[in-house]
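Quick one: the structure is below, questions incoming.
Here the complex is missing a single protein chain, while all its other protein chains stay put.
Labels run A and B following the written order; every chain starts at residue 1.
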Amino acid sequence: MSEGVKGLEVRLRQGAPIPLNAQLSCAPGEVLALVGPSGSGKSTILRAVAGLTRVTDGHVSSNGNLWYDTSERVNLPTRQRRVGFVFQSYALFPHLSALANVMEGLGALPPGSREGRAQELLELVRLGGLERRRPSQLSGGQQQRVALARALARDPEVLLLDEPFSAVDRVTRQRLHRELGQLRKQLRMPIVLVTHDLEEAVQLSDRMSILRRGETLQEGPTFEVLTHPASRNVARLIDQKNIFEARVTAQRPRAGKTQLEWEGNTIEASYRSEFAVGESVDWVIPTGSVILHRRVQPSRGVRENPVHGVIEDMVRLGETMLVTINVDGYSAHPLFMSISAHAAARNTLEAGERIGISLRCDDIHLMKARPADEDEQDQDGWPQNPAGG
Amino acid sequence: MVLPVRARGKGVMDWTAFLLSTKLAAWTVVLLLPTSIFIARHLAWRRYRGRVFVEAAMALPLVLPPTVLGYYLLVGMGKASPIGQAYETLFGAPLVFTFEGVLLASLIFNLPFAVQPIQRSFEAISGEVRDAAACCGMSPARILWRIELPLAWPGIMTAFVLVFVHTIGEFGVVLMVGGSIPGETRTAAIEIYDRVQAFDNAAAGAMSALLLVISLIAIVIANVATSKADIGRE
Partner (left out) sequence: MFSRRRLISGIVSISAFGLLSASRVSVASAAPKTPLVAAAASLRFALPEISRAFAKEAGFAPRLSFGSSGNLARQIRQGAPFELFLSADDALVVELFRGGRTADAGAPYALGRLVVFAPEGSPVKIDARLEGVKAALESGAIRRFAIANPEHAPYGRAAREVLQRSNLWDALASKLVFGENISQAAQFAVSGSCECALISQSLALAPGLADRGAYAMLPQDWHDPLRHRMVQLAGAGDGAQAFYAFLTGPTAQEIFTRHGFASPGQG
């Protein structure tokens, strides 16, 4: 690995007890979200970076400093790696006050200045005034703030957050998201956030790494990964609801389009040169890119990839409606559309109604068709291989 | 303080025996507690094959009859044993029938009383708390002192009291290994036995009552201390 490289570099490989084949990199000031289902090894990776778990074969370096390298036989103990670690269960020292908890991380400072600095850190995480309290006297959200302050106390080279907000209620969690989002502007180290909450990942991270069974499936800028998943598996993991199979019928580079045939419908997507005519591809489209053909004042977009079907179900999620559509001629898997609640009301959508929708060409993303694992299902419980897809 | 050394009459409480019991219990605690903290910690956190046997061996004094313990200790420390002979070469006196011999026996038969409560306490400390301490840059020594010991304190307190009270009450092993030598190995428990054989029920009764009170007080102290510690943490 080259010297003078800033940030965190991690490569881990292991067969047992937890299989791993992962790599990630995170630059200073960047937030990398590690996303994946439980058991995918996210926590193991984080612990390996901190030195709390030992992986059979790997490399961990921070700002060019080797922390762990099996070939060089380097394995710095945790306390010599300047990591800040925020645990899912906070792991605060229960017998010490919030202030004392933070002060334990300030061992590098001269004793006189520790209390002052601890106070500063607690103010930074908006916990001023509560520093004398014991963890048992603090709420979950407050405890997590203390944990964060303690993690920052060491002026760490890397900040690691292991599902830090999963034990906290939703309202508090959203508040903490906002605060962390603001705080990170002041933090200049690489931050790795392990989460299974995509919303959290989207809100907080610059880059995202998708993990499954210890294997890194895709890593890249968050928005890029979300809109351009590398495979059906990744698409499932990022909670894409509309995953289908189609066949390439024509390639039109000059028009910038690749033409597909999907269940008797002709679909056009942005041109992708790597697919051959006749090839089967997987494709996804975000639910928000499925556009309703307006009853009232139909717009010009009606022409773009039109599809027709019957509304099977409508679910209200806050200010959005998630509409389940049975597409004509394709009964294996519904199409999901999300539409603002007021638009749904304005168009008087109801279950059982026949509607037309458009699939936004630019938002259709094509992926290499890969065999899915037989023993897995996606979040909705749909089998991997939609029948007749 | 020099106690009058004269032949005892009946009904006179033998303070020598009580002080001897206290001395034995105090020395046992002082010597055993650091060792048992070390052992308990090791058992709490290391997993390895054969750990089951180590734990079982440690628990033996709890289940073995004191006479069996006494027998093996006598064999192991007696004049004919390597340990006994080494001791005698070094110090000119045999190990058995001395306070030192009884103290050694006491350390051994008190091992599970010391190790088990402390081990449970260490096990109760979540691994993540220790991980967090390491991430704070704390050295293992500092983690032990600042985090582990305070959190394991109730168990250590319990162990302290159990060992103390158990030693004061121990009879069979002390008698077998130490005999009944006044001022040396005749602890309060043995003294009571002796008084009964001398038909001195008055002294036996008085000493028994005092032992009962001491034990009760010790247990109350332990309970108060551990519950206060828990309250502090609640």
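Here is the rule we go by: a contact is a pair of C-beta atoms (placed from the backbone, for glycine too) under 8 Å apart; a residue touches a chain by one contact, two chains touch by 3 or more.
Since the structure is predicted, the reported quantities are computational estimates derived from the model, not experimental observations.
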item: Which displayed chains the unshown chain touches; value: B
item: Hidden-chain contact residue, picked from the options B:Ser126, B:Ser180 or B:Ser208; value: B:Ser180
item: Absent-chain interface as seen on chain B, which is shown; value: 1-3, 5-8, 10, 16, 19-20, 22-23, 25-27, 29-30, 74, 78-79, 84, 88, 93-94, 96-99, 153, 160, 179-184, 186, 194, 196-200, 221, 224-225, 228-229, 232
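In this text, only the chains that are shown with their structure count from here on.
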item: Distance from chain B to chain A - Cα centre to Cα centre, in angstrom; value: 56
item: Touching residues (chain side chain B, partner chain A) in the complex; value: 126, 128-129, 131-139, 142, 146-147, 150-151, 232-234
item: Touching residues (chain side chain A, partner chain B) in the complex; value: 47, 50-52, 77-79, 82-85, 87, 89, 91-95, 104-105, 107-108, 134, 136, 147, 150-151, 153-154
